[in-house]
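Everything on this sheet refers to the single structure shown next.
Missing here: one protein chain of the complex. Every other protein chain is in place.
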Amino acid sequence: MCAAASVWGNNLRLSIFGESHGPAIGLVLDGLPAGEVIDENALLLQMSRRAPGRDKSSTPRKEADTPKIVSGVLNGITTGAPLCILIENTNTRSRDYGSLDRVPRPGHSDYAAYLKYAGYNDIRGGGHFSGRLTACLCAAGAICRQILFRRGIRIAGHAASIGSVQDTLFPETHIPDSLMERLSTAYFSVIDPEKEKEMRAVIEEARMALDSVGGVVECAVTGMPGGLGGPLFGGVESLLSSILFGIPAVKGVEFGAGFGTAQLHGSENNDPYRYEDGRMQIAGNKAGGILGGITTGAPILFRVALKPTPSIGREQESVDLAAKKNVALSIHGRHDPCVVPRAIPVAESAAAVAMLELLLSAPPACLQPAAKPFDTKDTEESQQPPKEEKV
Amino acid sequence: MCAAASVWGNNLRLSIFGESHGPAIGLVLDGLPAGEVIDENALLLQMSRRAPGRDKSSTPRKEADTPKIVSGVLNGITTGAPLCILIENTNTRSRDYGSLDRVPRPGHSDYAAYLKYAGYNDIRGGGHFSGRLTACLCAAGAICRQILFRRGIRIAGHAASIGSVQDTLFPETHIPDSLMERLSTAYFSVIDPEKEKEMRAVIEEARMALDSVGGVVECAVTGMPGGLGGPLFGGVESLLSSILFGIPAVKGVEFGAGFGTAQLHGSENNDPYRYEDGRMQIAGNKAGGILGGITTGAPILFRVALKPTPSIGREQESVDLAAKKNVALSIHGRHDPCVVPRAIPVAESAAAVAMLELLLSAPPACLQPAAKPFDTKDTEESQQPPKEEKV
Amino acid sequence: MCAAASVWGNNLRLSIFGESHGPAIGLVLDGLPAGEVIDENALLLQMSRRAPGRDKSSTPRKEADTPKIVSGVLNGITTGAPLCILIENTNTRSRDYGSLDRVPRPGHSDYAAYLKYAGYNDIRGGGHFSGRLTACLCAAGAICRQILFRRGIRIAGHAASIGSVQDTLFPETHIPDSLMERLSTAYFSVIDPEKEKEMRAVIEEARMALDSVGGVVECAVTGMPGGLGGPLFGGVESLLSSILFGIPAVKGVEFGAGFGTAQLHGSENNDPYRYEDGRMQIAGNKAGGILGGITTGAPILFRVALKPTPSIGREQESVDLAAKKNVALSIHGRHDPCVVPRAIPVAESAAAVAMLELLLSAPPACLQPAAKPFDTKDTEESQQPPKEEKV
Partner (left out) sequence: MCAAASVWGNNLRLSIFGESHGPAIGLVLDGLPAGEVIDENALLLQMSRRAPGRDKSSTPRKEADTPKIVSGVLNGITTGAPLCILIENTNTRSRDYGSLDRVPRPGHSDYAAYLKYAGYNDIRGGGHFSGRLTACLCAAGAICRQILFRRGIRIAGHAASIGSVQDTLFPETHIPDSLMERLSTAYFSVIDPEKEKEMRAVIEEARMALDSVGGVVECAVTGMPGGLGGPLFGGVESLLSSILFGIPAVKGVEFGAGFGTAQLHGSENNDPYRYEDGRMQIAGNKAGGILGGITTGAPILFRVALKPTPSIGREQESVDLAAKKNVALSIHGRHDPCVVPRAIPVAESAAAVAMLELLLSAPPACLQPAAKPFDTKDTEESQQPPKEEKV
């Protein structure tokens, strides 16, 4: 964990900067392998999946969100030097934010940031806390996923639920590449196409009520090799959650059966091992592809809970910190009644950054141990059930 | 995030070592403030809450788990040097583990660890992946919570659920010190004392069925000042989840309303601000004490989902990795049908370590900004609802 | 130590990006305190001290090096969010660098970078390895030193030697503020003004000979409180050297008496303690203000050795990596025969960043221990010489 807030990673280092109403936001990604072709169209596609104004379920503005690669790429290929991307803020209307520093918006970072920065933080549009900063994460992820894809690693997500409308979940095993492909390029990713309409209705209903609504994003990563991660704090769950909780609005993260596992018995929750066609297979995936903090080679499955957008038109109770009295607050302006559709590429992107970090943390070939030969004991004996004693 | 697996933290650094059947397990905690009195009885109490064999709901062995302070404390007071605690492994029966390296236990780290370490990891009793290593986390937490307590910070947890039996949850605000005190010293912490019996029955039922059962631990931290943490990856949720997911068996972490927030509207999820008796109050705590990654001063509330113990007596499907064929596996020996009661002090301890790290990351007095004066605009104007534009 | 190359720090995080011939270079500085006034003129001054073309001893081009603050500052005051500065590359002449990737320049990073990046690194003007990147360090330092200055901390450096010409060294103690002020704003900082002329002559001689020459920069930091840093790897020497060796061309770092200490006796090297006018004083400063890795409150003194610029007009032996044969190489174009004068503000800046990191790592007020009362033993006894036994 970095003490500095906006930096993540170890062998791959992501640094995000910028404020919603400043001249630009951006990111630096250091530690990328050299020699990787960067497809700018693929980058634009991912950024457009997150960008507002793409369809009627999100904010009415259409924003450019055009990423400009400042460094680290030469003739379309990574150089190994830090890759910096700038995204200019073009669509900001200049206006008075004078009262925002006195009247914190409930559910927003305003009051907490006021305590931390003593009032000096940039409150215009949320400043560095703005959801707009997730465009940087999206850009970083769009770079990383190209590198991963070439190694057979795919990342896709969908709206597992919005309000009370639930999508079909990922199959635990054998997730088809075609599904991964479809979801990771869609603008409102759902596994069951029927659900999109229902979800849009729930969002529209919230909008009409000057309110907002939350939801859950589920993601899958396929093709990650087994044996990555580690015990205790080096686990893949720790790594992924530390970046996923960096996405504003995320209030929960779970892997595999997640909170559902709490209601299962061991006999239901343990994924059996089997040889099928001479290959070791894991039947079921309650573990979400991670055991003991280490990848098993099964798909990595996780879900993130997103709270409803705190900016709502309805009148809310707040306070005037200067006058020290209660005030009623209604937030006008353009806001997104549900961040879930646009959060899908963001969660995928966080996963992409984490997966590349994980790959980069694997030892180089010269330090990979050769497989230890199994003990030469009788196979019959080996079928005797092991006993364990120490807890 | 450290690449090395068993090290956590930044200004406070926790390093955990040892294997279940080696001579000892232990920990090093570096970065502690000097001059702190360490009460060894308080340390023993916390360790005994986690230790097996304390009551019939856990494993039948009684283990010493006696921590020995090797360094960092002189005459009962911290010196500021790294504090090392050793816990000897006393109750290990020497026996044959010959087949365990061929027949991975479903739901355990065995197969994943085999992939990572090429078969060289210590499989005896789970080795470094053993739940026994949480004794080290408990010891570290027991040190940290003493230091926090002196600053008015309390940490307590309880079994929010075991199987389908649910305990009352923490009140969102105004959690009484007496409740915190009772829970943080109990052996089977529940808020509603009636629930302990039901939960024990569920556990006993699982044991009788040669099975195991999962559950949820909820924790509260009271007394933490507001303004700690930061945006994006520097958030308190990222910090806490990165250590909580380091606890074996944790498959989900949520803050405040958590996954429940996904089904709420903004108008329900936003915690209102109010002046009461001249003091700023936050009414409700769906945010779990954290907004924008930063503490608000409200209690920090989180829940962790624990999977059912993977070691069960029932026959399970596994494979013989050497013979490359399917085998049936029944795990004999002493094992805990539910880790939830013993995981409560572990989750509290992880939180204690994280809270001290968070406090240590606050800037020194000379770099704390003085409060920015509010703009001198008319108060009436400040009651005009702010508008936001950028998402 | 970060694995990622271009990121430094812990509580303060500096990330540097860009290539010599790309559109821009820049930096992100995360973890700065909020509420700090940033004087852009002071920033420009420090950058101009490093910029080429300022006087005849450096390269003939005059370059803008105009820093543009992209984020983290609002109305001239830090917000606490990451501060990003961009510096556009304006003075690049487009030309053919086609052979540079085959013929590595001796003494340059070319060949080493070729091995690491497999030939994909940007070789134009040295790419990310260019000395131009030190403009980013200068900008970061210029921000930090303003914050430090307000706390009474001053940083200044001078050309301790160029070739065989030596300047007077800093006094070990009681360094006047006026000297610090003069040196830290000069373009060719020397303590003894007479030496500048001699040094310029040595540089001019090297230029005429199509050669280059090295030197030593000495820096002092005054006003740092005692008690910062720590034992072993947490020492101030480790911290400072890890950033100083990040300056291209630095091949040695020493503190206080440094390599000279190796020829001293303990009786000469130990700085005596004395009460003078009721205040504890350290007489002498062979320690360079650091004992046991911790600041003593005396000035921090260090020197860095800078190698002669590897780019020289003289013919050198190199190879054609493609043709696998020896070739003669003469480097034409504008280059600096001695980096020492321009490296002074860079070394000061590195120290400024490190000093702010050091201050930020001090515990907050609530975790500062109160002074332990001295043992109540007889003062006479305390004057008995202590004995030590363990080495």
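The first chain written gets the first letter, and so on, giving A, B and C; residue counts start at 1 in each chain.
FYI, contacts are C-beta pairs under 8 Å (C-beta built on N, C-alpha and C of every residue); 3 or more make two chains touch, one makes a residue touch a chain.
Every value quoted in this text rests on a predicted model; they were computed, and no experiment measured them.
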Which displayed chains the hidden chain touches across the whole complex: A, B, C
Contact footprint on chain B, counting only the chain that is left out: 2-7, 9-13, 15-19, 22-26, 28, 30-31, 34-35, 68, 70-72, 74, 77-84, 86, 116-118, 120-122, 127-128
Residues from chain A at the interface with the omitted partner, ascending: 3, 10-11, 33-36, 80-81, 147, 151, 231, 359-370, 372
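Operating definition for what follows: only the chains that are shown with their structure count from here on.
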Rotation in the CA alignment of chain B with chain C, degrees, nearest 5: 180
Chain at the geometric heart of the assembly (C-alpha centres): A
Between chain C and chain B, distance of the C-alpha-averaged centres to the nearest whole Å: 42
Per-residue multi-chain contacts in chain A, two or more chains: 2-7, 9-11, 16, 116-118, 120, 128
